[in-house]
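Heads up, this is only part of the complex; the chains shown haven't been moved.
Per-chain residue numbering starts at 1, and chain names A and B are given in the order in which the chains are listed.
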Amino acid sequence: MKRIEDLSVKNISWLNSNSYVLELSGTKAIPDILPGNFAEIRVDHHPGVFLRRPFSYLDVDEKNNSISFFVKVVGKGSRKLGTLEKGELVNVIHPLGNAFSIPDNKKVLITGGGSGIAPFIMLGRELKSRGNEITIITGGRSSEDILFSEEFKAYGEVLCTTEDGSLGEKGILTEHPIFTKDNFDFDLIYTCGPEGMMKAVAKIARDKGIACEASLEHLMACGFGVCLCCIQETTEGNKCVCTEGPVFNTNDLKW
Amino acid sequence: MVDLSIKIHELELKNPVATASGTFGYGEEFTDFFDPGALGAIFIKGLTLKNRDGNPYPRMAETASGMLNAVGLQNKGIEHFIENIYPAIKNYNTHIIANVNGSTVEEYISLTEKINELDHIPAIELNISCPNVKEGGMAFGVSCPSAIAVTNAVRKVYDKTLIVKLSPNVTDIAEMALAVEGAGADTISLVNTFLGMAIDAETRKPLLSTITGGLSGPCIKPIALRMVWQVYQAVKIPVFGMGGIMNAADAIEFILSGSSAIQVGTANFIDPQISLKIIKGIEEYMERHGVENVKELVGALED
C-alpha cells in the first residue's frame, strides 16, 4: 500500500560532480519495497519546481528505517534536493510502480547507463539471493560515471564501457564485446538508462530471443495513476508507466 | 460546529470541496491516502462513448506555477466504465459525477442516455471545454450557438443535475454562461484548462506531442477567479469554481467570488490529501471568522 509521509534527510553523499546519494529516514517502519519500485519526492522551496520528481530506490535499510536514492543532477529539482541539510523534511509518496521479475537460478545480464543504474543494487541483491548468475555492465561518458562497481562485484561479474575509454571498453554500452560473444546465452536481460541505450539493448535481446525488462523514465505529473501523462504505447494499447510500469517486458513495447 | 453543507441544484453536498475531472481518476487511486467519502463530490475522469487512446507521449510539461497536459480524454469508453468501474465506486459515501465528452452532439446525447441509467450518478458535467481533442471538446465551448445546441440536446434526455463546464478560452465568459443557463444548465462549472504551449529552446521542439495543451495550476488562478466572479454576477444558477486551488485560502477566494462549491484539480498530483486539508481549512476559517454556514460566504466579496 502506498503512503505519503515526511522523511528526514539522513545523509547526502556526492559521488562525483553531478550525482549523489540521498538518504532519507523516518520514524515508522518503511513499507515493503521491491526492486524497480520508485518514489515521488516533493521538492520544496524552489520557485521553478511545481511537480514532484520520481526516483527509483537505490537501497533500503530496514534496520534504520531508511531508504536511499541515487540522483543525477539534470535540472532544477535534482539540483535542489542535493542542497538539503541533514534533518530537513522531505515529503515522499511511495512505494510506487511495479517491480522487476526475479527468476531462480538463471543467467541474467544487467545493463545500466547514467542514473539507470539506480534500481540495480536492490535488484542484484535479490537476484543473487535467488541463485542467479549475474553479469552487470554499466556505461558512462568517462570513468567518473562508472559507479557502485564495488557493490556490484558482490553480485557477479562487473563490466563497463566509457565513451572516452577512460575505464573499461571504449564506446557506448552496446558496443561492449560481450554482446557479440558466441556464448551470449543469458536467460533474461534487465536495462535502465537513456532511451536510446535501452532500445539498443532491447533490440539485441529480441534478435537473440532473450527476454528483456526495461525500466522507463517517463515524465510524470502524479506518479500514482491518475493524470495519465506518463503513458507508454504497448502492444495492448497505452499503459501508465507509473502504475503498470516502470518495468516493462520490451517485447510489449512498440520499440 | 460550523455547517459546511451546500445545496447545488438538487445535489446536497456535505461540504463544498470536490475533486476535478481528470485529476482524481475514479477515486480508487486515492483510497490509500484518505476516504473519498469525505469529499463533497468526485468528478470522475472524462468519459467518451468509445475507447480513446488519447494523444501520443509526451503529454505533460511543467510551467511556472503550473503544468500543461495533452492527455486527450484517454479512457476505455462508457461500456467498460459501467461494467468494470462503476460497480466498485458506486457506493462511495459521496456524489459521483460523470464528466461527459463527445465529438458530436449525437455522441453527447448517447453518452448521457447511458449515464442516466446509472442510479448512483446524480449529476453529469458536460465538458464542452477540453482543449486536447481534435473534434468536439473545446470547439463546443467557445461559441454560443454550439454551446447552446449541445446543452439543449443533452437537457432533453437528462433530468438529473446538469452541470456545464465552460472553457476559459473565450472573450466573454459571462455571455457563454448566460447562453448555457438559457439552454437548460442547472449549474455551471469553470474553468477548464487554458490553451497553452511549451518549447524546449535547446532542441527547438515543442514539449507536447500535440504542440499545444491545457494549462492548469496556480498560474491560472487570477484569471479563473475573475471569470467565476463575472459568471456569478451574470447568472442565477450556482457556480462550481476551480483553477489553481492549492489550499483553503484559495478555495475561500473562489467561494467569496461566487462559487457555491469548488473543485480541486492539479493540486491532487502534488498532495493527494490536499482536498481533505482544504475541507479542514475552510472549517477553521469559518470558526475563526464566526461564519456558521458556508452559504454565507458564497459571493460575499466586499467592495
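Observations, loosely collected:
The rule is simple: a contact is a pair of C-beta atoms (placed from the backbone, for glycine too) under 8 Å apart; a residue touches a chain by one contact, two chains touch by 3 or more.
Since the structure is predicted, the reported quantities are computational estimates derived from the model, not experimental observations.
Taken over the entire complex, each labelled chain kind is present as follows: A x2, B x2.
To be clear about the criterion, only the chains that are shown with their structure count from here on.
Per-chain Cα centroids separate chain A from chain B by 36 Å.
Within the complex, the chain A residues that touch chain B are 1-4, 42, 48-52, 91, 93, 218-233, 237-238, 243. Those residues of chain B whose C-beta lies close enough to touch chain A in the complex are 22-25, 29-30, 32-33, 45, 53-54, 56-67, 69, 71, 74, 217, 266, 268-273.
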